[in-house]
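Report on the following structure.
Shown here: the complex without one of its protein chains, the others still in place.
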């Protein structure tokens, strides 16, 4: 089973992740991870800090000569701006901290609830870890794990289907269309007109001191039927994928296949008939289930959607209260992105990777890529003959 | 930490659950659990089997003289119809099984993917466990755990906000209104007119050989700020709650607070300003966050919603394929509810109980209710003074 | 991954276990489980209750027509004496309990520490669950899991190597000798003379109102090299096996291979040289490591030993204190075995089964026995060619 722990404060010296359980013998391309990290920093609507960061991953264990060893993998993303933050963020005892406390909690962030929970008076002690900066570590994990999944011809795509008030007109798009179209969109949207409207919406929001959220969709193809399990609730892939997505900063809704729309339709409109062809084996003409029935992959494309709320830190700050004086104040301003939905597509693709990989490792064994490839091939042969 | 395993096939002798980790000294009322089980079986739109079952729980360990001991709790729900199924479902070796195989997978169920995964030729070996009958076991767990949470004045409500094409007009309703109104609704809807329309929609669906899904909302009040944690993604309450809800049979979407609507609004419309009053302490005039910021409770009412797809077993069955002959067939008919959304509200309330209880046990310790009550009271005093 | 929860008080209605994660398609013989349960109750030195019990297992889920389904398996062992205990042990609220409290903690048991932890005034609330009766549930699990391991030609043996002051003269015995000799020993000892002396020691202890412990050894053969892992401490098989054995009631010491003796020898006396033969592949002339190097199986016989303390409940009770009056008293007498070491060999064999099975499932995948057998065979072929 893959396990990983991420660590690091937003303005600390580095983000660190240890990923345990990767099979041996997998070729890892560090530049591919860097590309994922770069993708996370792109997207129209990001603010100034993204330029500073230019994240790069260092690999400090678990990989030798370009291949996984089977031992835990350490990845580090250094904070390029650390020298400017060292005094404020040092692990050592220092007098400076008491003078620069954050005492104005930002609505929509965990500043206040976190300070209460952990008994912090300086809410920097909360916000530094709660920051979405942490997703860079999860993206590094996902980018690495996708190199494993790609070896088995499992592929992933994600695109923005709405951004603020602008909806992508088509709700169901083909893989190839999406893949092609999002390349020329600065907001990762597969519809040119909607893409242009989204950019405008971001500009308007910026002018208004506002922020915007949106909805994105993830598609995965190449999964065989039979990953995940219905035998116990906490082994269902639907629940595990929902947890992974909902635990991304700012996500407030998750759906699979038809999702909420399924609630408004009749049974015959929702469920996907089963057909069989000598060439295709079992197949479905529709994919309302989004590739999951009973928490198990059914061989169709996995379709997930997540809704992201607008970034809570506004240029026209919301009403807050100073936690020391209890006086009404404006919330602290900590960063200045207008919209992070395009970036969230990258995070979304990343966080589902360990979930899918675990389902694979459970079914095909854990230790070595050649062993896994053999079991994988045997299983596909069996599936085609079923 | 609470752990539990559920077991039991739908037509097997019984459902069994073992719940490990409950503190000692909690008074448990078995009749209250039976009431939850009865509620799960009610709701306009259920079919004939619900009448047969009339679930009752037996408690076979972990409780003595009416109080939890701290040791694992065994609960059993017997299958009242077991004598009719014994021959087909016995654990013993028997010749009868090969003659009565289920070979027609039902679209929308895991019949086919499960048979492939576990190499079953008789899909009864899949459907018996994948059945939503299993939720009775999870309801027993939830009903018991809510007796613990209720001791701390934590309360839960759930109601149907849409059923098939019929939507409850008001999307945000007060606790007391919902609590009062759902009592007189046979579909657990807090709006009289919508309730009547939902009943009609069910009647129409039944006549058409169809089924219906819907959306329900759960509200929890009495939670202090500071449950759950932002420090690591898998400790966030939003993700854990999403997993619990999404892993209910038939659920295809989950949202928190404004949920998907948050994606379409601007930051200032979504986030909840922070106010302070000498009496109230910190409070919010709105609750777009649904009680969770950064995966942590913020002291407001927890608001969760889930979308249920229509029941996949239709009276006018969908197209399928016989897995042995590979001929096109109609899908097997296994049960006959038209709509289970009202029942799903009960399951929804149940499955979040262990998640919330674990967040509480983590913060307040595990062993004994008096110890927990003391820590709970101390914490509330601290929160009020923060 | 196999998971299981056991439940049940010693004099409650039943012991229950749910075992989750067993692959499908494994033929399960209930009588074999009953035989393990009978073996656990045998052994010279057991007291009267063993006669009452005659444990029998019922299988109430997860197995159909004699084969595992992949779904959770429920096993129940009823308490044959329940009618005599119902009034005292009922889950329902009852007045009788306050009149028959156990207030005299027994040294060597967890009575006092458990009462303090869980705030019980009646120590029956502790001792009923802490009782070694619980091991019957773990034996049922082990007996079932061994049916899986046996399919892969993995075999287990255990024998008593010392009982009270009597030591088995030979410390290293061959598999076949042990297997043959223990059949005619009433104390599961593979040396006839030692066996007779052990019986006498038990008789003397009984006369003296005393109890005896001892040391037993478990051997497992048929494990390939490469189970377990050195890459992270909590995946090492040595640690996991030690946990399983040390968590048996009454066990105070665990060792692997030479164990404590290894501490007194020089390196060249302890480590097992590596040889290679065209027929045998890699092999070792000695087995000081007990089959585990770096927490990983090395292909040799796994050799584990555990030390059991004498049963704490003596006929000449130890000094104690009444927890209510604080007056000095004699400890409560609750049962009357003189020696349970032969029984502990059965428990020992049982508790390591899930640990070994998990190492196998991790390496060879989880879902179906045919799939696992194929991967197992492929791996052995690879090992022989390495």
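We call the chains A, B and C, going by the order they appear; numbering starts again at 1 in every chain.
Definition applied: a residue touches a chain if its C-beta (ideal position, glycine included) is under 8 Å from a C-beta of that chain, and two chains touch if they have at least 3 such contacts.
The structure displayed is predicted, hence computed values, not measured ones.
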| item | value |
| --- | --- |
| Listed residues C:47, C:66 or C:108, member touching the removed chain | C:108 |
| Given C:15, C:91, C:173 or C:215, the one touching the chain that is not displayed | C:215 |
| Sole contact to the chain not displayed, among A:69, A:151, A:196 or A:315 | A:69 |
| Chain B, residues in touch with the chain not shown (by the definition above) | 1, 20, 70-72, 226, 229, 231-232, 362-367, 371, 374-375, 378-379 |
| Interface residues of chain C (partner: the chain not displayed) | 5-6, 105, 107-110, 112-117, 126, 129-130, 134, 138, 162, 164-165, 205, 208, 210-215, 225-227, 229-234, 236, 238-249, 251-260, 262-268, 270-276, 282, 284, 288-290, 293-299, 307-312, 314, 316, 318-321, 323, 326, 328, 331, 341, 351, 363, 383, 386 |
| Positions on chain A where the hidden chain makes contact | 3-9, 12-18, 20, 24-25, 28, 30, 59-66, 69-74, 89-94, 97, 117-120, 124-125, 128-129, 367-368, 370-371 |
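In the analysis below, only the chains that are shown with their structure count from here on.
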| item | value |
| --- | --- |
| Angle of rotation relating chain B to chain C [CA atoms, steps of 5 degrees] | 180 |
| Closest chain to global C-alpha mean, per-chain Cα centroids | B |
| Euclidean distance of C-alpha centroids - chain A vs chain C, Å | 44 |
| Cα-centroid distance, chain B relative to chain C, in whole angstrom | 37 |
| Multi-chain contact residues (two or more partners), chain B | 5-6, 117, 129 |
